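Every protein chain except one is present and positioned as in the full complex.
Take a look at subunit A:
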Amino acid sequence: MKEKWYQEKTKKKNGPKAERKKLKKHGGPTEEDARKRNPKAFAVQSAVRMAKTFHRSQDMKTKKHHIPLVDRTPLEPPPIVIVVVGPPKVGKSTLIRCLIKNFTRQKLGDICGPVTIVSGKKRRLTFMECNNDINTMIDLAKVADLVLMLIDASFGFEMETFEFLNICQVHGFPRIMGVLTHLDSFKNNKVLRKTKKNLKHRFWTEVYQGAKLFYLSGMVYGEYQLQEVKNLGRFISVMKFRPLVWQTSHPYVLVDRMEDLTDPELVRTDPKCDRTVSLYGYLRGTHLKNKGQVHIPGVGDFQVADVNFLPDPCALPDAQKKRALNEKERLLYAPMAGVGGVVYDKDAVYIDLPASHVNQQQEMRPTTELVQSLIDTHATLDAKMAASKVSLFSGSATLEPEDIEKEGLQEESVWDPNTQRERRKVVFTTEDEEDVSGSSDDEDGDSEDSDQEDQGEDDGEKNLSTFLKEARAKCVETTKTGAGAPPVKRPKLEERKGESAEVPAFADSEDDLEVSEDEEESGGEEEAGRAGDSGHCSEEDEEESDDGEEESEGESGEDDVAADAAMKEKIASEEEEEEEEEEEEEEVEEEEELCCEFSILLFLSAGGLKWKEGLQQKASDAFLRQQQAAPNLRKRVYGSVVEVDDSEDEEQELGGLFRVSRPQNSKKFQANAVDSSRFSPDASHNWELEEMLNSIRDCFVTGKWDESQDAATLLKEDEEMYGDFEDLETGEVHKDHTGENDDDDDDQEESVVKVDDKEAMKNKRLEKKQRLKERFDSEYDDGDATYFDDLKEEMQKQAELNRAEFEDVDDETRVQYEGFRPGMYVRLEIPSLPCEFVTNFDPHYPIILGGLGSSEGNVGYLQMRLKKHRWYHRILKTRDPLILSLGWRRFQTMPLYHIEDHNGRHRLLKYTPQHMHCGASIWGPVTPQGTGFLAVQTVAGVKANFRIAATGVVLDLDKSVTVVKKLKLIGYPEKIFKNTSFIKGMFNTVLEVAKFEGASVRTVSGVRGQIKKALSTPAGAFRATFEDRLLMSDVVFLRSWFPVTIPQLYNPVTSLLLPVGQKDSWAGMRTLGQLKHDLGIRNKPNADSLYKPVVRAQRHFNRLQIPKELQKALPFKSKPKQLQPKGKTPRDLQRPSVIREPHEKKVAALLHALSTVHNYNRKKAHTLQHAKHKQFLQEKGKQEEAKLQRQKEARKKLYRAMGQADQKNQRSSLKGAPKDD
């Protein structure tokens, strides 16, 4: 007992043995071990097989690769569009209802329009039901991320299912999940299992092997079973999606709300007037640019008037660490479905309050509140915003919406107790940059305000930021000492408000600049003291000096006050004044633009001389310029695009025809200036000066380098890294000394500088480590990095850059740079929509706004590759109208089918080939190459047959076509000489012949020739030479190719404009066959083409006559036989018949009897003899056999004796010989 305890104690706890044991315990034997233990098992058995397995594994690996794409998904992606498809009565609405209930615990009545819900912490879903209309199916297939394909298992697949699958295949393949319903109708379990299996395998062949198929086994109280729905929901919420090409390259919106903005008065007076409509929805796909073009499938192409982004009505919950969503976060947004008791009908909104639910009040969750507020609008958001007021502080006056509209800057009249008058205060709302400067001058701003105003402003009333003022004041002094610029006449500025409204972000700083120009005039006295050329005075100086003067304009107030965000005083609006001022500002604007343009040019180019100016100025400048430079530039470029001002023309008019002809004023001059990209420098830089030369020294490799790139530092670091090494030959060990040196350096430095270098040292060390690591990585990782990996890494980097670039910019500004990014809830205003869009609005039909690329709004010729669908039962005819779904669009067009000959010629076909691709050329919307399309013949009604007629892809776009058809011109010889003939009837005039001179012609019999020259008479006849003499019966033809024109028909399918209930009955142009059928026209067939009973005449052939001589020479076998029947024997050859006497008769009878007996006896004897002989032969055979046997025996005996004798002889000869001797 004790011993055992001891053993336990002394069990090895460390050492290699214990380690091995531990390893075994934890990880078990590794592969490495197995290799070591049993090397034979891992040895190469067959090099060929090894190569094969290697190849295969590599193949499998590369097969998995996709072309890497830059990941452009936004941080907060839009809701996933789930389209629920299936034939009618299959349970689509029930499934949506169940899923919504599963996610949000809310019940929805009628599902119409998209329903958006928050399903998880990071996922939102938009459900959309797809009805049985092929238009809807096509539209929704283009926007779907996930398709729930409902299949009635009790019935099996229906045509719609396959149609939808094919539509999906063409327009990029979204995720597809099958859902089998009506499984409870099967009573027999075996049948059920078999059906499931069959359906599953058919589904797999259509989608892909192993595609997910869900089974909803049965209904409980009109809903699917809870657990099954839950499972489906789980599947949906973890699903991943591969980006589809069309969707990721185009912005699109699945509209979930529509408002008519048209003036009701206009509608009253003209009910058919074009409507202005605002459409709402989540932006998906890619960035949407403002004022872009959109296509609304089923309506047409439109120009977007305005886009705004709105607060997300169905926002994702804030990031919190928790597992599930709470009840408040399970939002539901479906304005078209009338969530919150609001039901949409045509153009009215009804609020539905069931009597039993009145007291319940929907428990006023924030969800419903928001939705309600969004829904209960007749007015647009803008209008509502206009009506609403906001107060920032309790008890303070409210802010008018105009303030916000003016994007940040707004004047408000304020009662100033000091001066006893009303003052216009600028209210500033946004802008970070301004806040920076604003915060500093908040305190003393108020005190200084009053002083400055008193000094001498008459009309301008505003707050001034003292900081700016002071800075400017300084500048005035400095510039005064220098040479002053000649005062420039500038227009007087009263008020500028629109300017700031144009570009909100940098409005303030830009205005500073502009103010400067305006005020030069007002502060005339000060300017007089200034002189000098502007070339040597940087733009800031000018500006600041100006600003130092009294700011008498309202505008300067705007911007300055922009800085101080103090809004504690009472605010009251003063709108009338503003309106007046607005008029003036427009005129002034463009002239100002010019001035500012000029001055900035100076600023940009004169930067080089800045160091010359006083340092005192620099200090104050630095801050200001930091604030201003960038915005100024931006404003200068974009804020004020010079617009044509019509008012100017009016001014110049001197009544009637005459105009004042002025020498080109500056603006006009600019409009017609020399168009050159050269940027000629201004003469300000004197490159003779040493200072100037020094200013660019570091641009050259000979100049000073950055600390991080300097060769000396790099060398030192290299030494640190690779400093120690051992010379293997000599065995000498080189030690690194740089470390010590470093220390020395540090000591020296420490004496000079302070201890805060520690931080720097730390950074330096970190940097060095980083570099070391990079170098290590590059040496050891890049070895096996493939091209694919590099590409992926590059994409990754780009994606990161894309994300990071505009991350910290506020949305308002970001939208201007990037466009509206996907995931935003946007409102698009579209003018001039047809009134039917509004009057016939049906929320069951999806409204999609598909953004178009820059040139996708044009039409041209498209060349496509097309194949008739194998399930479509007819071939397609050239020039028959066909409805195509291409890009976002559905349109009718008239394709020409053609095929490419081996010489590259596109030959027209009358019909599409049965089972082959062919080319198709259409006149249609310009769409990028590689876009898939599908074609249907009609979109109206439901047909039993498969409706998709053809599918294909766009190959080429052009403004001209190259399709030709064969044309054979026929002529007849008129006169024939040797090899030359005159041909007539091919052409009508000499001119026509002249065009074809030298063309080759041919006769039907194959004689080739050439057209030489036209004859004078008859008109159109010509001389031609042939390789042989023609006959008058020959037909001469000329084969030529005739270019075909494509009918320019582009007719968008406007199915959404049809009245409610008839939206699936759009009928466009009819095919020729349909037209004839409808009009009862029957073609008179060509009489020659009709089938008649064939009458064949009996044919007679003459006998073959062989000459007598020949007959004689023939052998008997080949001689013609006497084939004719025997004729009557001639009389002389006929023999007379013999008649016997009775006696003779008796004799003959007796003889006959006797001979019969004789014959019988003879026969009998013969048989007897025969038998006897047979027996004899038998016996003889037996005897013979016995004899042979005997002889055989005897012979045997004899040979034996002979053999023995022989043997004896031999033995005796061997034995006895020596004895005998």
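Just so it is clear, contacts are C-beta pairs under 8 Å (C-beta built on N, C-alpha and C of every residue); 3 or more make two chains touch, one makes a residue touch a chain; residues count from 1.
FYI, contacts and distances are computed from a predicted model.
One chain of the complex is hidden; its UniProt record names it "RNA 3'-terminal phosphate cyclase-like protein", one of "Serine/threonine-protein phosphatase 2A 55 kDa regulatory subunit B", "RNA 3'-terminal phosphate cyclase-like protein", "Small ribosomal subunit protein mS31" or "AP-1 complex subunit gamma". The missing chain, though absent from the display, is touched by one residue of A:Ala211, A:Leu955 or A:Leu969; that residue is A:Leu955.
Considering the whole complex, the residue from A:Pro834, A:Gly853, A:Gly985 or A:Pro1047 that touches the absent chain is A:Gly853.
In the complete complex, the hidden chain is touched by one of A:Thr94, A:Asn166 or A:Thr286, namely A:Thr286.
Checked against the full complex, the one of A:Asn188, A:Thr269 or A:Ser676 touching the unshown chain is A:Ser676.
By the touch definition given at the top, subunit A reaches the unshown chain through residues 70, 72, 249, 286-287, 289-295, 300-303, 597, 601, 604-605, 607-608, 625-626, 629-630, 633-634, 636-638, 641, 644, 661, 664, 668, 670-679, 681, 685, 687, 692-705, 798, 801-802, 805-806, 816-819, 852-860, 925-926, 928-930, 953-960, 1050-1052.
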